[in-house]
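As structure tokens, the structure follows; a few thoughts come after it.
Note that one protein chain of the assembly has been removed; the remaining protein chains are unaltered in position.
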Amino acid sequence: MKFDSKEFIKGLIKENPTFVLALGLCPTLAVSTALTNGLGMGIAATFVLIGSNIFISLIKNIVPDKIRIPCYIVVIATFVTITELFMKAYSPALNRALGIYVPLIVVNCIVLGRAEAYASKSSVSNSIMDALGMGLGFTLALLLISGIREILGLGTFFGYKIIKSYEPMFIFALPSGALLVIGLLMGFLNLLKNKKT
Amino acid sequence: MNKLTVSYSPHLHTNQSCAKIMWSVFASLLPAGIAAIFIFGAAALWVILLGVISALVTEGLLQYFNKKKITLSDGSAALTGLLLSYNLPANSPWWLVVIGSFFSVFIGKQIFGGLGQNIFNPALVGRVFLMTCWPKYMTNFMKPLDAGINFFKSFNYDAVTAATPLMMAKEGKAVIDISYWDLFLGKHGGCLGEVCILALLAGALFLLLKKYISWHIPIIYIATVGVFSWIFGSKGLFSGDFLFSILSGGLILGAFFMATDYVTSPLTRKGQAIFAAGCGILTVVIRLWGGYPEGVSYAILMMNAATPIIDRYTKNRIFGR
Partner (left out) sequence: MKEVLKYGLILSAICLIASGLLAGVYSFTKPQIDKQAQNEIDKALTQVVPQANRFEPVQSTDEILYYRGYDKNNKLAGFIFKARAKGYSSTIETLVGLSLQKKIIAIKVIAQNETPGLGSRVTEKTFIQQFTNKNANELSNVSAISGATISSSAVIASVKEKLEKIQNILK
């Protein structure tokens, strides 16, 4: 098996699923209220991505084109349910914080998007690298967004209070704050990109 | 962007400049500010000064760092700061005013490309941001100064808080002890620029006479709010208090000075009528059934968002087609 590091790196910045591909924004908006939630969601999605990418890459030659979408969804849903069961068993607090957004990973566009656009056409090894890169890119984006939102919206960092007399800006704990942060970050990244070229 | 180009064709040339109109609006708002200083004392003056100055500083710095022409003299930033401070309680802490002004100018205006490009009224963007961030401070209104304490004695005055008439109405308490006359003069809790209807109307009259604003948006807006509040009164249909709904809250300030913003309201008369009626209905809906006691700012912002669609469907027919 040959692992191509290019397939891994592209997901981090150049094809970052959140900021560049703008995929999976719904869970991003919903769960990025605190760093632990962001991290949990990122890891869960990465696990599902790796599982589904491997599996779909394996069965890509068996599955006829016409029924590929139901097949992919079954595979993805299986991995999501596995993730949810494990989360419930070993981290119920995180499961409660993420709520409905864990089962909703099934319809997270990143997972189906990578299955359809990448894993169904690539070797298993490259699919793993792609899943790792995309998953990590998604996790990093979530950490960035949830970090900003947690510090501004709750005044805490991973649950620890930073400044005592800080008056939290509640908007950042709400979905409207999430849209604001994502919009500003996307604009900022585009600004950097334009400056480079 | 210096000339006013805010209508579909045909166009007429006038010698109005953007700066002249902006400063006129600014001047027309001053009576309400002076009234606020009479009602709430020195605290109101600080909030107003801080709001205007921080808006100017924000605009200047942003334009400097963006290497754009610095256009502080066109008055739009000063006006935004003034309007924002009018939307705050007189006892706001200083950082609330500064952050609000910064947000208004930065997110409300400059990020869209500056004057003329913004979708939403910048001052209202700032107000709603503050309202969502620190509702505790934004709904903690100062009671008007007691009789016997004038402006000069008010520097070390400990603010007493009071609910606004609309808050009392929303919580189901009867608002008996406030007469229409008190509402009209502004002797009640509220945002500092919205309380004195008399001063606001004086400023509005000046703008109307100078033809800087037309009567369509404010009158239709206010009438809609009045009629709908009357229809959906708390004691059954057609029992609402028409005058109370008009005189309380930020309706007069919003209708005359914020809904009429050239940049964010429709261009044609028909469009303006739809816009104003929409504002009115949304205001009543929020006041009666929404999560907040006052809905003027949200109503105007929502209709701001609808302005491009309204404009598209109410465009004047091109002559000859």
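Chains: A and B, in written order; residue numbering restarts at 1 for each.
In this text, a contact is a pair of C-beta atoms (placed from the backbone, for glycine too) under 8 Å apart; a residue touches a chain by one contact, two chains touch by 3 or more.
Note that this is a predicted model, so its numbers are computed, not measured.
*Asks:* Can you tell me which of A:25, A:59 or A:124 touches the chain that was removed from the display?
*Replies:* In the full complex, the listed residue that touches the missing chain is A:59.
*Asks:* Please pick, from B:26, B:120, B:134 or B:232, the residue that touches the omitted chain in the full complex.
*Replies:* For the chain that is not drawn, the touching residue is B:134.
*Asks:* One chain isn't shown here. Among A:75, A:145 or A:181, which residue touches it?
*Replies:* Of all options in A:75, A:145 or A:181, contact with the hidden chain holds for A:75.
*Asks:* Using the document's definition of touch, tell me which of A:14, A:88 or A:121 contacts the absent chain.
*Replies:* A:88
*Asks:* Considering the whole complex rather than only what is displayed, give the residues of subunit A touching the chain that is not shown.
*Replies:* Residue positions of subunit A that touch the missing chain: 59, 62-64, 66-67, 70-71, 74-75, 77-78, 81-82, 85-86, 88-90, 92, 168, 170, 173-174.
*Asks:* For the chain that got dropped from the picture, name the residues of subunit B it touches.
*Replies:* These residues of subunit B touch the chain that is not shown: 133-136, 139-140, 171, 291.
Methods note: only the chains that are shown with their structure count from here on.
*Asks:* Report, in whole Å, the distance between the mean C-alpha point of subunit A and the mean C-alpha point of subunit B.
*Replies:* Here the centre of subunit B sits 41 Å away from the centre of subunit A.
*Asks:* Would you pull the subunit A residues touching subunit B in the complex into a rising list?
*Replies:* 167, 169-172, 174, 176-177, 180, 187
*Asks:* In the complex formed with subunit A, which residues of subunit B make contact?
*Replies:* 107, 111, 129, 132-135, 137
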